[in-house]
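Report on one structure; see the data block that follows.
Of the protein chains in this complex, one is absent; all others appear in place.
Just so it is clear, A, B, C, D and E label the chains in written order, and each chain counts residues from 1 on its own.
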Amino acid sequence: MPQYDVITLGETMLRLSPPGMLRMEQAQSLDMHIGGTESNTAVGLARLGLHVCWISRLTDNPLGHYIAGTIAHHGVDTGHVIWTDEDRVGVYFIEPGKLPRGTRVTYDRANSAVSKMTSDDLPSELFHADGARLLHLTGITPAIGADAAAAAHHALKLAKDAGWMVSFDLNYRAKLWTPEGARAGCEPFMSAADVLFVPLGDARTVFDFEDEAETVLAALAEHYPQAVIIMTLGADGAIARAPGGYFHRQPAFPAEEVDRIGGGDAFSAGFLYGYLTAEGADRLAVALRWGAAVAALKYTIPGDLPLIERAEVEALVYGSGGTKLAR
Amino acid sequence: MPQYDVITLGETMLRLSPPGMLRMEQAQSLDMHIGGTESNTAVGLARLGLHVCWISRLTDNPLGHYIAGTIAHHGVDTGHVIWTDEDRVGVYFIEPGKLPRGTRVTYDRANSAVSKMTSDDLPSELFHADGARLLHLTGITPAIGADAAAAAHHALKLAKDAGWMVSFDLNYRAKLWTPEGARAGCEPFMSAADVLFVPLGDARTVFDFEDEAETVLAALAEHYPQAVIIMTLGADGAIARAPGGYFHRQPAFPAEEVDRIGGGDAFSAGFLYGYLTAEGADRLAVALRWGAAVAALKYTIPGDLPLIERAEVEALVYGSGGTKLAR
Amino acid sequence: MPQYDVITLGETMLRLSPPGMLRMEQAQSLDMHIGGTESNTAVGLARLGLHVCWISRLTDNPLGHYIAGTIAHHGVDTGHVIWTDEDRVGVYFIEPGKLPRGTRVTYDRANSAVSKMTSDDLPSELFHADGARLLHLTGITPAIGADAAAAAHHALKLAKDAGWMVSFDLNYRAKLWTPEGARAGCEPFMSAADVLFVPLGDARTVFDFEDEAETVLAALAEHYPQAVIIMTLGADGAIARAPGGYFHRQPAFPAEEVDRIGGGDAFSAGFLYGYLTAEGADRLAVALRWGAAVAALKYTIPGDLPLIERAEVEALVYGSGGTKLAR
Amino acid sequence: MPQYDVITLGETMLRLSPPGMLRMEQAQSLDMHIGGTESNTAVGLARLGLHVCWISRLTDNPLGHYIAGTIAHHGVDTGHVIWTDEDRVGVYFIEPGKLPRGTRVTYDRANSAVSKMTSDDLPSELFHADGARLLHLTGITPAIGADAAAAAHHALKLAKDAGWMVSFDLNYRAKLWTPEGARAGCEPFMSAADVLFVPLGDARTVFDFEDEAETVLAALAEHYPQAVIIMTLGADGAIARAPGGYFHRQPAFPAEEVDRIGGGDAFSAGFLYGYLTAEGADRLAVALRWGAAVAALKYTIPGDLPLIERAEVEALVYGSGGTKLAR
Amino acid sequence: MPQYDVITLGETMLRLSPPGMLRMEQAQSLDMHIGGTESNTAVGLARLGLHVCWISRLTDNPLGHYIAGTIAHHGVDTGHVIWTDEDRVGVYFIEPGKLPRGTRVTYDRANSAVSKMTSDDLPSELFHADGARLLHLTGITPAIGADAAAAAHHALKLAKDAGWMVSFDLNYRAKLWTPEGARAGCEPFMSAADVLFVPLGDARTVFDFEDEAETVLAALAEHYPQAVIIMTLGADGAIARAPGGYFHRQPAFPAEEVDRIGGGDAFSAGFLYGYLTAEGADRLAVALRWGAAVAALKYTIPGDLPLIERAEVEALVYGSGGTKLAR
Partner (left out) sequence: MPQYDVITLGETMLRLSPPGMLRMEQAQSLDMHIGGTESNTAVGLARLGLHVCWISRLTDNPLGHYIAGTIAHHGVDTGHVIWTDEDRVGVYFIEPGKLPRGTRVTYDRANSAVSKMTSDDLPSELFHADGARLLHLTGITPAIGADAAAAAHHALKLAKDAGWMVSFDLNYRAKLWTPEGARAGCEPFMSAADVLFVPLGDARTVFDFEDEAETVLAALAEHYPQAVIIMTLGADGAIARAPGGYFHRQPAFPAEEVDRIGGGDAFSAGFLYGYLTAEGADRLAVALRWGAAVAALKYTIPGDLPLIERAEVEALVYGSGGTKLAR
């Protein structure tokens, strides 16, 4: 049995936001959470029972330890985090808005320690056949800096060499790069991935599609025939295609929204859990259902992290019957 | 004029819950309220202007005094509470959830002081014709312990001997006993009650009915022909039958929900107020209307207690005209 | 270019309200904001980029300075506030309610410093042709005291003499005067105003109309043919008539309500901004659109003040195209 | 046995203060307590076990009910409060300071309902021999308005006629009257009182003494030979003289100060409890010791009210032995 | 190298306390921490860098997971906790007081899951030579229930058989047993311990000593000649005796107290860290110095847990020079 089920690598930031519906300028205190797409997914996977390792580079100050401590609290192994006295911890400020006032996000992530993480920082001793079953990467890491991009590429190569599965979430961020940059920067990951998460909006922006979701998905499947491709559609749930053309549609579970941020990462956690655990013909369907369930629960939880209970997820997934996944 | 309009007897607990929509594991503080079905009803009745006495047994520590002080604050007489240095004060923890995350309740009420209250603890000097007009009991007291059950039976007997009316709320709690246990344990109270509150869900669980509400109510009315039976239907309001077959339906007043807990107890407070105050042919209809009004207002108030203002209730009850009840 | 775009005059109070949905009696702290119809409008105008002066009379204590400091924070000139050691600062307490529990407002504004402001307190040196473009008054100032009423009348006269435009918001407050009193008290202002804001409800109460909004507006236009009259209709937006019979209807922008108070004042700010800045045939339509946009954004912001960003307003106003107003 | 041990009469206000050590201008919320010298003392007496009635006049709004509800919570009878739709509830704002920044108090109490309380508002049916043992008044009531002063004088007369003891606390407030006014206004009360509380500072200000405490006390004893006179000396404790020249000195119990406000009222509560309960030669000494103990405990409790536990007071009073007072 | 440096076993409770200096009866929320003497020490040891395992039995509800999650957050292994659906999680309520108001603690720990932990619940697979270096027990475990006492005795036997060191902290709790009971119940542990922590106050209460600290320590050393005995003296620091008569005195480091609770457990953590890490003649002195440093830092940290940074401890320990312990 491999040491970890999933290894992932990426940036996690402090998230600071005014309480209630106050504007930043009205606030005298900021609520503090942490957020990072890969660690969000890692926490979800760990809470579902998998063994997960999160790799990153953090500045050795109270902010860095806040992040690592919070991730470790939920059972993710943070023992391979690289600690440095240099650089800084990224921060992002959110001012949540209600219609017609939009949510405002102010990123302050330039020069973060992880953006300068190099290939040498990777724990290469883990990258062997028994090190893990799957490496999870996202399109944010290649976007935050040349060093980080090189490290992500190196991790990809090591994982493929070790025979692991690789999942990749496009996760386009307009503040980090252009669509062209993202297209070029993500291509190596998308071409190599076994599991590919592509939010419909990102697909449209990055690849300049204007078609319906199914058409876009089919086009992507042609480009990346090796991958199971999952396209999340927001309130409309998700659709997916597996190599060989198997197609499945999963509606979203109804949810009263408390905090939407991190919903996509929660979906990835649920999907990967199902995909790594289920077997047989309906593996893709099961995985999508787990993804939708974890995402729906996440929407009800303050903060980026999917602090779900496994029993809650199961209640959603198996609400209409079915065989439980072995734990 | 009797000393009290209503005497009631039962358990009240501390209620602790995380602020906002946080999970317990995210919380660093817990909001503190108190909750107990009988004291909730007692507070509602006292705020409407009746003279109410709440009997219980409490451990003489800051938690017990928190409970008694809060109840007395609203004008309920707590002078007959038995104070003891033994046992403990029950606590329950609520983690409110939004769809699809359910609300989680963790009861920690075993061995509470009131579960060991004996018949000797009852203030027997009150149980004479001029002591009160009505004794209100619920199905929780016989469920929490043999001593408490015996005390409740004894109180029932004393009240009947004194010629008081008796009201009883089935209030089934699956964590306290089985449907069979509840059926047996509540039978003596239901057979003796003049006013019987039976939530539809409880009726189905305890008496294994599968029919429509009206049918269930009719069946109950056959078993307990001596009682006015009120069946609360949640968002659908309530229906009731009086001896002689008089039937009435009361829709729920629209309400934006802030805190649902204690809504049924608030209904009982409103109903009993109307029933003890109104006269004439539409007594049942008036009482149901007061019940629905107090319940609707309760839904807008944080905590278990129906901290309603009489004028607010009247505005709902008489919104469409009618003669005010004498104060 | 005049020194100010808009000068306004009126009362501002501390606003204290329990946190969350607590009743006053449950609260151990009160959230503190400030509110006053004229300063609310002034803050909105200043945040949109106009030069605004707010005149008032305040007691020289920490409460008075809280009010002046908060208004100045948003760029409104408070240098002409009269400071006194006498009288008091008005306060109002709000207990927000959800259906069917109504919001309760307790005003404690009697004998406020501004209610005793006299004509002599006016900064007469400002009232010349180059002092300002518009004087904004509301029906509250003549209602709060004989001195304040006289000062408002004097300001009106000075402004007309100086050739400024005058806007007036009827803003009827049943706790301050009767409909008859309001009618008499406001007549001089309404007869002189160039811009007249009349909420439909106020029009019905004060002038005893029972007709549809358009009919009421037409009737008002007959009485006050000199004025652009804007009638706000709550969720139905606003309608307006300009001299010469030009009529326009502006629907409300959809908004998720966080705090409704101050929405009308925000509308006035947006309208006046548009009206003072736009030119040409669609000046009224543009002004109404700005009014509706600022009001919709205000509904999402806690407190009375329209703490909008100009860019947010523009996004609403120009969402469907159009030429931007020069800044 | 009389119906009440102590009846008292006076004004109670909302007390609002910024949290932590914030200045008013930094605050976004204010902590809410209540404070009034007579109700502070009443609450202390009730918590020690006496039967106490607090008479006042309050505006029938959420603020008035906040005050009455809080006082009643601690067992004081508020059933004789006069409720009115007129006037207002007094408020005071405290900005606590640390050396060298002084504590700033902003009173906003003019035109409070109680300042307009008349002799007719007094519950004259209580003023008979069995109505109470002692009437407690303070120098604030005659200072807040002519009506209130007349009511206080009338209460004094009724109490003397009924044969009750009378206690009076000089409690000089420079913002309410001049030393000369206070001297004249308080003279009838001081001449009639059986128990007279005179803080040393007040004695110096009002009577223009410059001497040592003992000399001042002796001089007062000459003027008011009928009274037990207690002079509180702050950190130096208190001294007292009984008719006949009996003198006693009570040092202060060491206390770490959390909230100093209400310490004098707490002293009065403790003293009056001891004085009404103790017997024999050391009655004065016992009463002073109870006064000092309640005051010391009060200093550790946030808010004006002496929320002491009787057992805590006894632990201080009897720490060095002695016979317990009968409960 | 053994798997763990230290294994410990015991009860941990939720700790709930009113914010600020409020009394329980004033509070509307309670701050939530966790506290348990053994887990406090475990957290301190883990933060200093040792491998620590905490064994307990917890009810599988949100309270139990709150406790385990918090302990694991700091790096302590909680993988051997026994989870049960029965029993309950202990809670204790603290109302912190300032002089002369004492701190009030209300324990609600009866029937906790750990009080019913049996010998069979112990992870016997760990108790071999390479399982750990030291087992840490306290006098609370044998006091909370017969089952827990038996489990503690069994753990002691297993540890001695495996050749581990054993440390024991007397930690007398008057609410759990009598001095006689404690003496008898702790004797087997004290006779077997290699390291014995005995607070001076506990020694006096349990063993009825009246002498000076040194004399008491000498007497204990005669009874328990096999053990290093550390006697903590509060503000006076600590003294210790090693077998062979070596005596050392360690003054307390000056500390401004924020939260005193858990100071003794922090001392144990520091001592054990030093004792397990240091070598040579001054091992006892070094260990005492680490103990005093961790305790002093703990006093400045809210909650029971010694959330110290290793570098802070080192700064205190090596402030006056000396060789650093290897990490």
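Operating definition for what follows: a residue touches a chain if its C-beta (ideal position, glycine included) is under 8 Å from a C-beta of that chain, and two chains touch if they have at least 3 such contacts.
Not measured: the values here are computed from a predicted model.
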| item | value |
| --- | --- |
| Of E:V43, E:L122, E:L220 or E:L316, the residue in touch with the unshown chain | E:L316 |
| Residue, one of E:A227, E:L284 or E:L297, that touches the chain absent here | E:L297 |
| Candidate in contact with the missing chain, chosen from A:N111, A:S124, A:T178 or A:T215 | A:N111 |
| Touching residues (missing chain, whole complex) on chain E | 253-256, 258, 293, 296-297, 300-303, 307, 312, 315-316 |
| Footprint left on chain A by the chain that the document does not show | 16, 19, 23-25, 27-32, 61-63, 65-66, 69, 88-89, 91, 93, 95, 104, 106, 108, 110-111 |
| Chain not shown, touching residues in chain C | 69, 72-73, 75 |
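Definition applied: only the chains that are shown with their structure count from here on.
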| item | value |
| --- | --- |
| Interface numbering overlap (same over half, different under half) for chain C and chain D | same |
| Relative to chain E, chain with the most remote C-alpha centre | C |
| Between the pairs B-D and B-E, the one where more C-beta pairs touch | B-E |
| Centre-to-centre distance between chain E and chain B (centres being mean Cα positions), rounded to whole Å | 46 |
| Interface hub residues of chain A, defined as touching at least two other chains | 26 |
